[in-house]
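Yeah, one chain of the complex is gone here, protein chain that is, but the others are all in their spots.
By letter and in written order, the chains are A and B; residue numbering begins at 1 in each of them.
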Amino acid sequence: MSEPTFTLDGDDVPFTEGQTILQAALGARRYVPYLCFHKDFKPHGSCKVCTVKVNGHHAAGCTTPARAGDVVESQTEELTELRRDLVQFLFTEGNHFCPSCEQSGRCTLQAVGYELGVTQGHYNPLFPTRPLDASHPDVLLELNRCILCELCVRASAQVDRKHVFALSGRGLTKHLVVNAESGRLGDTDLAVEDKAMKVCPVGAILRKRRGFTVPIGERTFDKAPISQVLVAPHEED
Amino acid sequence: MDRDLSAILARHHHDGGRLVQILRDVMAVAGHISPGAITRVAEALALPRGHVEGVAGFYSFFATEPRGRYRVRFSDNVTDQMAGSRALAQRMLDAFRIELGEVSRDGLVSVGLTSCTGLCDQGPAMLVNDHAIARLTPARIGAITSLIRGGSPVAQWPDNLFRIDSHIRRRDLLLGAPFAAGDGVAAALARGAADVRLQIEQSGLRGRGGAGFSTATKWAACAAAPGPVRHVVCNADEGEPGTFKDRELLAHHLDLVLDGMTVAAVAVGATHGLLYLRGEYPFLIAPIQAALADRRARGLLGRDVGGARGFDFDIELHVGAGAYVCGEESALLESLEGKRGIPRNRPPYPVTHGYRQQPTVVNNVETLAAAALIAVHGGAWFRAVGTPRSAGTKILSVSGDVERPGVYEVPFGTAVRDVLAEAGALDVQAVQVGGPSGTLLAGSELGRRIAFEDVPSAGAVMVFDRTRDILGVVDNFARFFAHESCGFCTPCRVGTTLNHHLMARVCAGKGSRRDVDDLVRVSRLMKAASHCGLGTTAGNPVLDALAKFRPAFDARVASEPGPAFDLDEALAPAREATARDDAGAHLDPEAP
Partner (left out) sequence: MKPDVPEPRKKLRVATTSLAGCFGCHMSLLDIDERLIPLLELIELDASPLTDKKHVGPCDLGIIEGGVCNADNVHVLRAFRQQCKILVAMGACAVNGGLPAQRNHLDVRDCLQTVYLTGLGVERGFIPNDPELPLPLAQVHPLHDVVKIDYFLPGCPPSADAIWSFLNDLIAGRTPQLGHGLIHYD
């Protein structure tokens, strides 16, 4: 029996039972832009950047189960425009000053912005006041850059079993909190070896004393666009 | 506090699933949930501290910083505003010399706003600690201000302050039928599960919460789902602004609702029921608990319900804490499990993976009330009323510019015009049917009918006469959605706030055509990409108003965009620091 398939922008994409559209697409080395998805975690679908059209209806590619025969659209002008707006929403919501960010050049938000041709600047920035937490000896928590993807929350709970990170507030006041009465990262048991340290797609959770190690021009997304990096045969972990 | 906390935790059996209830009790005792209390609760429940902090930070009735000993919240629905709520709030703020959201220096009182409290037929309304007060007037505000100054506990204030009136103006199938506690249970037990489901199917009953999903399909799927325990959840989180019909059903037809839950339990084989009551209805808590106790005493809950050997079913009351999104059924389940009210991903659906991942039916108060009567009278009785695709009646909550605000039960298919005539609406400019997430009708559309196939509605009908500013109405709704977005997904979290800012700018006469274009753009994006119904409907008022009242927008906006902020205001801090007030220390917002 042959594998079931759906079509993605007209091409057949095979999938295995239980895979979502995004998982199957990446498995077939087809890039669909995303931010909150990570192959090691169950998709939860909050950033919506992977929104596709399934049989004409919008759906998050990462959480929508792949179904044989479905017609999925992704690389259309309409969806690119929608994704551009979502990326701009994230820039508008936080304080993203790329020139002074240690993650610049390796940042997924930035790279997806480049991929989609976002020059920023459509909406009025909200300039929120967010704290910077340098209390941990080895880790800097820079919430101005947090895009609320919850990957650190998931990694700390599911892999590290430490529950260092959680979310509080709601709506635009939703924010990352740490598992300490003082509210300080230094009072949690986060360690640099933790999975939670390795999943932040932006520059919100950083190892101290490790900034700007790769020269400009040689950083991950200087060398190739994210659409190539993410579906390359040997994806970095 | 430590002893209080221990008592609270013991009362809830140290069950982390009851976290929202536990934190409600902490609020009642301490006035806020301190960092220390969060740590204590987390340790006692063996939950990560961050989880408890996250829940404490999610619900708007929870405060993690000290509030006043008297926590006043004015209902801020557009109908409250039309009845003068903002001026009354200002009167109280002036009396205590505080700003909105501020705590008085002596810690006595804080005054804020809250989303619709479901007293639109007798607004303006407010909540003080755990008590609702309706029909606010300057005189009542004066009395309340004195009582707060006097320092007596709210529970000891004069009873007449807390009186909630009933305004059932039109009765039909549900509200007019004679019914005694247990009638539905007896009928359902006599019919058996399969026949109850058959009658529900033949009745054509569809969910009354707004979405209109077939109740029979939902019940059949739950009944067929494997699992040792099934649950029936009554969604009484009536949060849609302008809706208060569930309040009346629970206050005056409670047995119909509780019988309905038990009928559902028969139909799906459930042993456990949960009634999720919105936190804005504190006056219903004691009556519901008394009714549950009474039903247990009469064998209508507990073991061998209705005398049927082996049919065990009981109902637990959960109370919300100020979160509109919890009206969404999967967010409601999360809240029932003591979590942040974030809508789940589907599939799987609640019918197979609901409360604690077990098969669950979640039904609206009115749906369950209808089910109780269908069990008694049969599906055909119900089917005979309404339209082919919308069987039965709909209970509407009518408020705003009408002479007789209140609850009207009308057959599906009734024209909006006929409802308005009965309620005494004059000079109608617009009607918001189904609340902010519903449909804005222009005065020329009043021939449209209340029906799933025409104008669907969870029950709200808010009427605006020609003196009202439609943009102000839309602005109120935009603010509501920004306040109530759960923040899970990007489009809704950011989009609702952008829309709120854009509408405020347009209303203030500082907007441009580009802002209007952005309102459309953001609204469409939210509709296309949001995670749940809150986000997909949050742009409706903007899109409807732009389709039907475009000239009202055009008259208010400039052709070219101006500054996104108040330029002269932005110089105020520097003026203060330099003590300058010369011409160069100001900026003209009108300059090109």
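Points to keep in mind about this one:
The definition used in the following text is that contacts are C-beta pairs under 8 Å (C-beta built on N, C-alpha and C of every residue); 3 or more make two chains touch, one makes a residue touch a chain.
What you see is a predicted model; the values in this text were computed from it and never measured.
Checked against the full complex, the candidates B:S146, B:S166, B:Q357 or B:T578 give a single residue touching the omitted chain, namely B:T578. For the chain left out of this panel, the touching residue among A:N95, A:S135, A:T173 or A:T220 is A:N95. On the side of chain B, the interface with the absent chain consists of residues 514, 560-561, 563-565, 567, 569-580, 582-585, 587, 591-592, using the contact rule stated above. The chain not displayed touches chain A at residues 91, 95-101, 104-105, 110, 113-114, 117, 119-122, 124-125, 127, 129-130, 216, 222, 224-225.
Following the convention adopted for this analysis, only the chains that are shown with their structure count from here on.
Those residues of chain B lying in contact with chain A across their complex are 35-36, 38-39, 48-51, 53-54, 56-58, 323, 340, 345, 347, 482-491, 493-498, 501, 518, 521-522, 525, 528-531, 564-565. For chain A in complex with chain B, the touching residues are 44-49, 51, 58, 60, 63, 65, 82, 85-86, 89-90, 92-93, 122-124, 126, 148, 157, 163-174, 177-181, 183.
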